[in-house]
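Every protein chain but one is kept in place in this view of the complex.
Read from first to last, the chains carry the letters A, B and C; within each, the first residue is number 1.
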Amino acid sequence: MLKGFHYPLTPKGKSTLNPTPPWHYSSDFLNIEFWSDPAAVAAVLPPGLDPDPKAEGHGNALFYDWQFTGANDEYLDPARYQYREFFLLVDAFFEGRPVSYCPYIFVDNDAAIARGWTQGYPKRLGQVFQTRYYAATGKAGPALAPGSKFAGSITASGRRLAEALLTLKEPVTDLSILKQRPIVNLLHTPRLAADRQDKPAVHEFVENIPHDVKIEQAWIGEGLLTLPVVAGEEISDLAPIRCGKGIRASMAYIVDDLKTLRDLTK
Amino acid sequence: MLKGFHYPLTPKGKSTLNPTPPWHYSSDFLNIEFWSDPAAVAAVLPPGLDPDPKAEGHGNALFYDWQFTGANDEYLDPARYQYREFFLLVDAFFEGRPVSYCPYIFVDNDAAIARGWTQGYPKRLGQVFQTRYYAATGKAGPALAPGSKFAGSITASGRRLAEALLTLKEPVTDLSILKQRPIVNLLHTPRLAADRQDKPAVHEFVENIPHDVKIEQAWIGEGLLTLPVVAGEEISDLAPIRCGKGIRASMAYIVDDLKTLRDLTK
Amino acid sequence: MLKGFHYPLTPKGKSTLNPTPPWHYSSDFLNIEFWSDPAAVAAVLPPGLDPDPKAEGHGNALFYDWQFTGANDEYLDPARYQYREFFLLVDAFFEGRPVSYCPYIFVDNDAAIARGWTQGYPKRLGQVFQTRYYAATGKAGPALAPGSKFAGSITASGRRLAEALLTLKEPVTDLSILKQRPIVNLLHTPRLAADRQDKPAVHEFVENIPHDVKIEQAWIGEGLLTLPVVAGEEISDLAPIRCGKGIRASMAYIVDDLKTLRDLTK
Partner (left out) sequence: MLKGFHYPLTPKGKSTLNPTPPWHYSSDFLNIEFWSDPAAVAAVLPPGLDPDPKAEGHGNALFYDWQFTGANDEYLDPARYQYREFFLLVDAFFEGRPVSYCPYIFVDNDAAIARGWTQGYPKRLGQVFQTRYYAATGKAGPALAPGSKFAGSITASGRRLAEALLTLKEPVTDLSILKQRPIVNLLHTPRLAADRQDKPAVHEFVENIPHDVKIEQAWIGEGLLTLPVVAGEEISDLAPIRCGKGIRASMAYIVDDLKTLRDLTK
C-alpha cells in the first residue's frame, strides 16, 4: 500500500506533502481589526452563510510566522515546513450562530497550501512578512513596549495586496479579548470532467476545531490595514473604512479534526 | 453566487487560482528515457495499476517551461501563470492496457499545483530549470544542432532531486517516436475529519485526455538522468540503472476534460 | 593563491559568483520606447552626464530572459546562471556624444548582480517575467505574427514597479532600427570606513563595449509601459507621458571589457 496523507502517495510515505494528523503549530502573529463596507462583506459570503447583522462589516487581518510539525520532527526541517501566512476573516452567521469566514488567504509553502485546502482555507501562494520581535532589542528589533511598531505585508503574483501597521499600547491583561469566533469555511474540490465542472467533488461547510490553544506575550494596540486596488484581484473590495485595535502575540495549537456542518453537493 | 474554478471563490471570480477550462498550454521540454529497478517501479504503483511486464523498469523524466492561458489572456500575466515543471512517468498496465503513471511531479507556481491536483498529478513546489534555446545562438545559447547540450534540474525543499543532460543528435523525422502512452493518475483528496482520515473524499483512477497536441522543433539525442539520494525523500528509489534517448522539442495542447476510470472509494 | 573573479575567492575557484571574462549571453527580449517628463530624466543623470536636448525625455524599457555562460559550460547549470532582467535606459549626452544611461535595473540572480555592478549597472533583485514565444504556438503561446501580444512585469521588494505590453505589427526589415546608443554607466563602490563614507572607492563613468552582437527574429510593433507610484521607490518619477514602438527579438553578445571614460574620485 502507498503511504502519505496528501500527495504524493509513495511506498514509504516520506515524500508526502504532509504527515497524517495531528498537526502542531507555533507562531508569532499580528491581528488587525477593521471594518469594510458591509455590502462587500456580504458579497464574499457563500450562500448559506449570512451577514452578521451587528458586525457593520467587521473583520480581522492576520499575519503569521508559523512553525509546523507532525510526529516526525518536521520542525527540524524548516526549509520544508516553516512558513508565513496572511489571511482575512470576516464576521458572519451560520444558522444564526456567530462565526468567522475566510475569503482570502496566502502562504509561502506548499505543505501549508495542502493542509489549508483540506480545512477549507482558499490558500494561494504569496510572500508574507512581518516585523519580528527579538529578545535582543534595539533600533532594528522593537521591544514589547508601549509605542513599538510592527508591520506586515503580503504580495502575490507580483502585486502587493495588503499592508498593516500595529502600534503597541499595553500588555493584554483580559485574555477574553483574544477569543475568536469559530471559523467556518467552504471546503471545495472541483471536478475537471467536462460534464461535471459545475458539480464539485466536495462542496460543504466545515468548522475548524483546533485545540490546546496557547497564547503568550500578547500586547494590544492600534491597528492599521490597507488593501490597495490591484489588477486581477478583488480583495480590495474589502478595503477598510476604518480600523480598530491590533494584537501582537505568540500562539500554539493542534489541528487533528474537522467538522462538516452541511454537505452542499446533496 | 461566488465564482471561480479553484480556490478562492469570490464575487467576481478574478481572484481564483484558475479560470474554468479549457486550459491552453505551450512549452519547451526535455524528455529523458531511463530504466529503474523494476521492483522500484512496481512499488510506486497504486493497487490497481500493474507493472508492465515488458517494461523492465522503463520510465521518462520530463522538464517543461510552460506558458498557460484560459479565456482571459492569462498568458499576458506571466508572473501569475508562467511556470516550470519536472515529473517522472513510469510504464504500467491498467486493466491490461499500457499506460504511464506519474509518481513524482514538481512545479514552481500555485495555479499549476491546483490544476495538477485536479488531474491527479501529485504536485509539490520545486525550483525547476532547463537550458533554453534562443534564435540568437552562441556559446550561451546552444543551437538546434548535433552535439548541442541541454541540461535540467529540480530542487524541492532545498534539496536537489534530479539532474538531466541531453546531447542532441538529429531532428526527429519519424514523429511516431514522440507518441506517449495515456497517463493514468490517482486522483486523491484526503479528509481531515478525525474519523475519516483513512477514507479520502476522492480516490479514483483517472485518465488524462489532452487534445490538439502540437509538437515542433523536435530533436532526438542521448539522455542522462540522475536521481541522487536525499534525506526526507524517496524519489531516488527510482534511480536509473541505465538511460536511453532524449528529446528536446516545443509542444502545445489543450486540457478541458478528465475521464474517471474507476472510483476506489466504493 | 585564491581563485575567482567575484566573491568568494577560493582555492579552486569553483565557488566564485562568476568566472573570469569573456562572458557570453543569449536572450529573448522586449524593448518598449517611451517619453518621460524631460525634467525627470535630467534629475536621474549623475553630474557629468547631460540631458540630450532633442530627446524630449526619451527612454527605453527592456525585459530580458537571459542565459549566461563563461568557459565552463555554465549554461548547463541554469539554476545557478539563467536569469531575467528589467531595466530602463534614458537618452543622455556625455561630452557632447549621444549615449544611454541606466538609472534602474533589476535581476533575479546573484551572479547577474555581481556582473552588473562590475559594469556600472545599479542592479537590485526583482522578479521579472515576460510572455514567451514557443515554436509550438497556440492560445497560450503567441505566434510571431501581426497582432500577437507579449507582456512584461517586474516586482521588487514585494511591489510591482513596471508593466509593459507589446503588440506585434511586422518583422523588422531595416536592422538599423535596432541599433542602440552606447551605454555609459556610473561605476560606484562605496566605502564603509566612517571617515570615507562620502569618498567612494570607485566612482567613474564607464562605457560598456559588448561585441559580437547578434539579433534574430526581430519584430516591431506598438509598445505600452506603465511605472506605477509605489512607497519607498522613485522609478515612477519617470512614468511615461507617451509610449512609442516596441521590439521583440532574440539576441546574443559577448562582454569581456569595460572602458573608463572619467575617474570622478580624482
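In this text, contacts are C-beta pairs under 8 Å (C-beta built on N, C-alpha and C of every residue); 3 or more make two chains touch, one makes a residue touch a chain.
Computed from a predicted structure; not experimentally measured.
Across the entire complex, contacts from the unshown chain go to A, B, C. For the chain left out of this panel, the touching residue among C:Lys123, C:Arg160 or C:Arg248 is C:Lys123. Residue in contact with the omitted chain (choice from A:Pro8, A:Pro46 or A:Pro142): A:Pro142. Only one residue in the set A:Arg97, A:Lys199 or A:Lys214 touches the chain that does not appear here, and it is A:Lys214.
Of the residues in chain B, those that touch the hidden partner chain are 127, 129, 153, 155, 158-160, 230. Residues of chain A that touch the chain left out of the display are 24-28, 65-69, 73-79, 82, 127, 129-132, 134-142, 149-153, 155, 165, 212, 214-217, 249-254.
On the side of chain C, touch with the chain left out of the figure occurs at residues 1-2, 5-12, 14-15, 17, 20-21, 43-44, 46-47, 77, 79-80, 103-105, 109-110, 113, 117-119, 122-125, 157-158, 186, 188-194, 197, 201-202, 232-235, 237, 255-260.
The rule we apply is simple: only the chains that are shown with their structure count from here on.
When each chain is reduced to the mean of its CA atoms, the one lying nearest the mean of all protein CA atoms is B. Remark: chain B and chain C have CA centroids separated by 34 Å (rounded to whole angstrom). Chain contacts: chain B has residues 77, 79 touching two or more partner chains.
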